[in-house]
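In this view, the complex is presented without one of its protein chains, the others remaining in place.
Residue numbering begins at 1 within each chain, and the chains themselves are lettered A, B and C in the order written.
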């Protein structure tokens, strides 16, 4: 049985919950087809510790597929991140009080890593399931991008990992209540979305070529 | 048994469905408590015929409560309209090909009507249920505002109507798929929201005073 | 010589300046053609005192035309307000510490007043001058709408006033510096815009019928 590692984050920025952990914890242990099983891990919203814990989880579970999820408060759809960049630039402190500015995630690492998820095929799969989704050209420069970059860096030297990437998800509706006018997505739809993502990852050898870019 | 009239619209603007009709048609006939029953009516997205059909429904069902619903593509929450204004100003044609510009809804009518729904109490009820909602200061100048104004004008001379108003709702997720980055709300949540709205209307005598305005 | 009364507001919400007063104070005393002269007045950003001072200015100057201006932080263009509504609903305190919620501007007054400025002709004039402008369907429910409603209410009983209305303008660039990503308009362009507005008001007898509405 191959492992699929899903990670979600602790709440941050004054929130009581984080939709990324709420969704992945409900999928922990689930079998996908007869060949893969989900393992869910919780990451702190901290620059340093998030990657230490991700590293432990990667070594422990030796997953074939890794998808880290994070909250993108204000975005309205499933946001398939294209690229992780080698910089931390925090506008607020992480949960440990750290606020790195213009520091590389990995000193001496490449400027960026592209996701190895088939993001265009995933977007199409989600659309066919009636779930709003789009390609994102930036995962920001906070802990989400940090984890995404760190994941891709570690994955680049772990042959067991076939696919790895990062997905941002909207607020839960109960969070959006406190942010007037903010978009949200219910937990049930998020769960369905993640399962559709995995279905697409498992059945896609070569990603589709469908336009999903941004003019600027 | 008192009647609650809910109305939804036909699709417009190239959409295949309209969330307002999708939700209210699923509530048709439902009993609310042991005193009220929902009647659902479908309005064409046409300036002239929408009000003719609403007028027939009001006379036929003699409702105690009337809530018209409409799609607000791009808005992210349940949008409780505060006021209907006496002007049609259409940026696109309605479904009958009409595009009135700067014409009153009712010639000689007052400049505006306020909703008689307890919109602040409703917002609070929705928030407590984990459903994003906010007060809107404008229902636009297209068919939605036209129906809202027409409803309030007719209600002003029908003693049987105790509460009347208009609520805008977001795209359904399957619609948002075609509008990259647009917010949406699933049908189940919309149904729950409308039921919570009715619950709040029935139990509220005097609206709450909770800030819900806009700076501009 | 007929008078044109322009008003601007004090800074509020933590700002150091208010573009509305910055622009109108620079136009004070200016002759428009050989028949009209501008008088500029500064209003406090306070529910009660703003209308007291506006009332004094109207009696003192007996203007033929009155345009009140206000800051709409975040809007990107010259925002020609269509309608003032009879409600105060403040999300924050005014400069005197008052925060009215769901209180009428004028008890017993009509639900709303439409602007008597030729807003469509003005929009066209500004566009031809290369200045972004649009019709706004709501002036909010804070002090700006309060002054707009109060102005139209007073004007309704003053025969000397031929045209009256309200215009929202963006942040100045130096204000937008503190609001990452916010739109702005430089003072010179704002001055040009106000002069174009007046030119349009003076030459327009009957407003144009050009679509300028909102779908919702």
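The rule is short, and it goes like this: a contact is a pair of C-beta atoms (placed from the backbone, for glycine too) under 8 Å apart; a residue touches a chain by one contact, two chains touch by 3 or more.
Everything numeric in this text was worked out from a predicted model, so none of it was measured.
Chemist: Taking the complete complex into account, which shown chains does the hidden chain touch?
Modeler: Answer for the hidden chain's contacts among shown chains: A, C.
Chemist: So one chain is hidden, and I want to know which residue out of C:23, C:69, C:117 or C:131 touches that hidden chain in the complete assembly.
Modeler: Considering all chains, including the one not shown, the answer is C:131.
Chemist: Hey, which subunit C residues sit against the chain that's not shown?
Modeler: Here the touching residues of subunit C are 75-77, 126-127, 130-134, 172-174, 176-177, 180-186, 188-189.
Chemist: List the subunit A residues touching the unshown chain?
Modeler: Residues of subunit A in touch with the missing chain: 13, 70-73, 75, 79, 82-83, 85, 87-92, 99, 101-102, 110-114, 120, 135, 137-142, 144, 168, 207, 209-216.
Convention: only the chains that are shown with their structure count from here on.
Chemist: So what shape is it, when you link every pair of chains that touch: line, ring, star, complete or other?
Modeler: line
Chemist: Using the touch rule stated at the top, which two chains are linked by the largest number of C-beta contacts?
Modeler: Chains joined by the most C-beta contact pairs: B-C.
Chemist: Please tell me the distance, in whole Å, between the geometric centres of subunit A and subunit B computed from their C-alpha atoms.
Modeler: Distance between chain centres, rounded to whole Å: 37 Å.
Chemist: Which whole number of Å gives the spacing of the CA centres of subunit B and subunit C?
Modeler: About 30 Å, centre to centre.
Chemist: Of all the residues in subunit C, which ones touch at least 2 other chains?
Modeler: Counting only residues that touch two or more other chains, subunit C contributes none.
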